[in-house]
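What you see is the complex with one protein chain gone and the rest in place.
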């Protein structure tokens, strides 16, 4: 039982934080978002140089065999600086899928490229009628010759417009909600029949709707077992959710600091508003939410890589519920306690709130994870 | 659109309140409960004399053709004085069932007796495995000769031990949860095969478990259509629930008064505790809960007798949810704001809390009514 | 006790319904129902229609152009307008400064300003809040110094809603720094075209331009624009706050929105079944629906006590708290309903004349922004914390 970080972890955390404070200020971030490119080449390069892009992969692929806790440290720092780069999409989702299910050839090809910052990828999985059911895949994959044909549409694909390559989930058998029958394919985003609609998301990221109109791919595009990708997807989405909880933790910590500071400085009726008992107790509840969320975010990070899938799923879904509740409460209170100024575009408060709210809408909302946890209990 | 009471209603309300304040003090009530008889002959007599026991029935049966609002006024007064007499069981439930479904002979026989205070009755309907599903009846009724045989067990029958006659729901066809196939019978509580276990309830009332071991009754015992009692039961339980909401309103009003007064008098740190902003805002939330509950309790009382069943069901279930939420919040806060003293048997606070909590466990809890309302929407 | 409307009231409702049905422009109600952006012209067009019918100012005395309706009639009018998808009448003129001018203005002010409010010739905005004066309004610092026939106004107002459209602003300004803080405050009407008055937009977290800063730099305001007495502005401001309570909860409008939510959740597929079939989501919607029904009756009870001549009082604070809580809950459930389609942010899709293809279902585009926008409701008009203070003091006597 130990809740401290190793020296290496502390070093990673500190250097990443220092870098982000220097290069990823609120103003710098705003400019990057305005550029509309969805990622910043110099930041991506720096993250590669720091070893962050290869962190989860084995040394032979240019990585550091990082644990779930290592990913947590990165994502928490990203959350605090509201980083909008495609780390989740490229490293954790696509890198994770290839790492878990890919052939040794695929791993040897893709992982070093991701680690070096030379591959931007996106996971085209969600669909219009899926909402939060992550088993739901209606996109079809049919064999054609030695290869496959993909047909369908993917929704709200994070960084789908920026990716050079897409990992696409598609079904060869079963109903759309069935857990089995799904395969994963790597598809060049420039392939004939791939049509992408890139757009901004309200929290400053980019996403895309992607149509696959009879896209022909060859046999080597298949990642993992044919019609057997369900458990890989479940595992990688669990890790992604643990990472999102860590990112949320970073944002929540920032909101806590900002709001507490505001209570101490903002004067009304001749005194700091933090002297009003109602606001004091509200802020105490913010703290309690934050500490409870931190406990389960740590827990999820630790067990995100566990081989015991029930343990992993429970830890992740518990965290998504607890962090999600904290995100709702703290976001709403951060704005309320700031008053009008908390509603403005120019303060960071609202941007943390937007990101936290969207994390709750990504890869299963609170209710979904509540029901998933209950089903595992 | 009018929320005032008529002169007659105001008179009824005032005279009943005056009577209860005089004769049904907290101390007097405690003694009556201790006696363990489940009802008090002199109170029952007085209520008959005031016309309260016949209030809902037509004039020809010794009543006053009272509306749902009239019943509300009675029950609100009862709630404020924590009356434990079998008014709900005898007048509203059994009287209501006979009034709605009985033959003219049955009405002419029973209703005047109830109105005059000469009949104590109980509605034996709930069952061990029903919980809050009020369609659930597994007690069986089978034809035997011109009469019937009853077999089964009824659970938590309010005033079942005090009643001379029982109205029993029993099924001749279908699964226990089926809405159809249920009949109503009047059974002499002294009949062979009826075995009753009378006990106290935690809120000062009495209830009973009742076994029916092949109880033989004749054809005249049937109330209403054979196997067709479902809509009558639904209607009477709706009226009973509207009445419970009114009773809750009386208790909530008392808790509000007691707690507000305590905030103004209890001194800590040299000032009344009502000067602390956190407790002020808590008390504001108590008020808001109370006003919102009052709105829907009125609404339910007004529509409890409506011929439009969807309107009636929606109004009643909405009230049971809103009043139930208010009962939870205000009960918990009344104790919390009183501190230790609110936990004691000798203060009325705890007794209001107990009654309110049990109202939430009677004839459908908050969740049941939430789902019922949703299904009607 | 009778929850039904009288025959007269029912007939009145039919009259309003028929009028609104035949006169409300379809392009406007479509924007309202689909949560699209409304231009200044949309508001003004509808207000002019009401003006021509004589229904622009139901709350005013008949002699100034009011309708003479009972509170219940006004309630029915608002309900019918809301159900039909009419835009809300912009409050600042007709519901806020209008009653103040009627109660405290000079005949000259009444003759000049009131007709222009009725005809929507003047668009008003409200100059109360300042950067240092939020909940503590009495600490405001914008100064008006007498100089002959004018006041010279200097200072800054903020959170000024729709000031970018405004012709006039009513302001609380400090005319004295002696005595109690409240006593140095005056109520001044200022033409937005006055040299020295400038407006700077504030963009809110949802990307909208709805509020503004208004700056006064030696703006010369004729003394004829002072309402009532110098130093009595605080009294007029309190009058204004307590006066306009009818419709504060906006129940009718939010019943329409709730119906929209339920339709939406019936259409949305959630992994193979309609979202409304999800027990947890349905329970949340149902609870809001029940609370809103309760609030409607609470609102009507306050109206009724009004009609009976009892003081309206601080019950308005209950309506404000509960109303905004429910508005926030409904906007949140709408956003939750569309799941990941809360993320796409296409501000252009909020304009009715946009002819692009929506991302996901067409109703999804405004919902997340709208959720964020509605966080303001528990802050503005006296934060919900201030409302609780008012109730604690004036109803509970604590």
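Here are a few things to note about the model shown:
Letters A, B and C name the chains as they come in the text, with residue numbers starting at 1 for each one.
The definition used in the following text is that contacts are C-beta pairs under 8 Å (C-beta built on N, C-alpha and C of every residue); 3 or more make two chains touch, one makes a residue touch a chain.
As the structure is a prediction and not an experimental result, all values here were calculated from the model.
The chain not shown here makes contact, within the complete complex, with A, B, C. On the side of subunit C, touch with the chain left out of the figure occurs at residues 279-280, 283. Touching residues on subunit A toward the chain that is not drawn are 1-5, 9, 69, 260, 263-264, 274-275, 277, 280-281, 283-285, 287-288, 291-296, 298-299, 301-303, 318, 321-322, 367, 370-371, 373-374, 377. For subunit B, the list of residues touching the undisplayed chain reads 126, 128-133, 135-136, 155-156, 175-177, 197, 199-203, 205, 207, 209, 267-270, 273, 276, 278-279, 332, 335-336, 339-340, 342-346, 350-351, 353-354, 357-358, 361-362, 365, 367, 370-371.
The rule we apply is simple: only the chains that are shown with their structure count from here on.
Of all chains, the one whose Cα centroid sits at the greatest distance from that of subunit C is B. Work out the mean CA point of subunit A and of subunit C, and you get 39 Å between them. If each chain is reduced to the centroid of its CA atoms, subunit A and subunit B end up 53 Å from each other. Between subunit B and subunit C, the centres computed from C-alpha atoms are 43 Å apart. Under the contact definition stated at the top, the residues of subunit C that touch 2 or more other chains are 385, 388.
Touching of two or more other chains is recorded for residues 276, 278 of subunit A.
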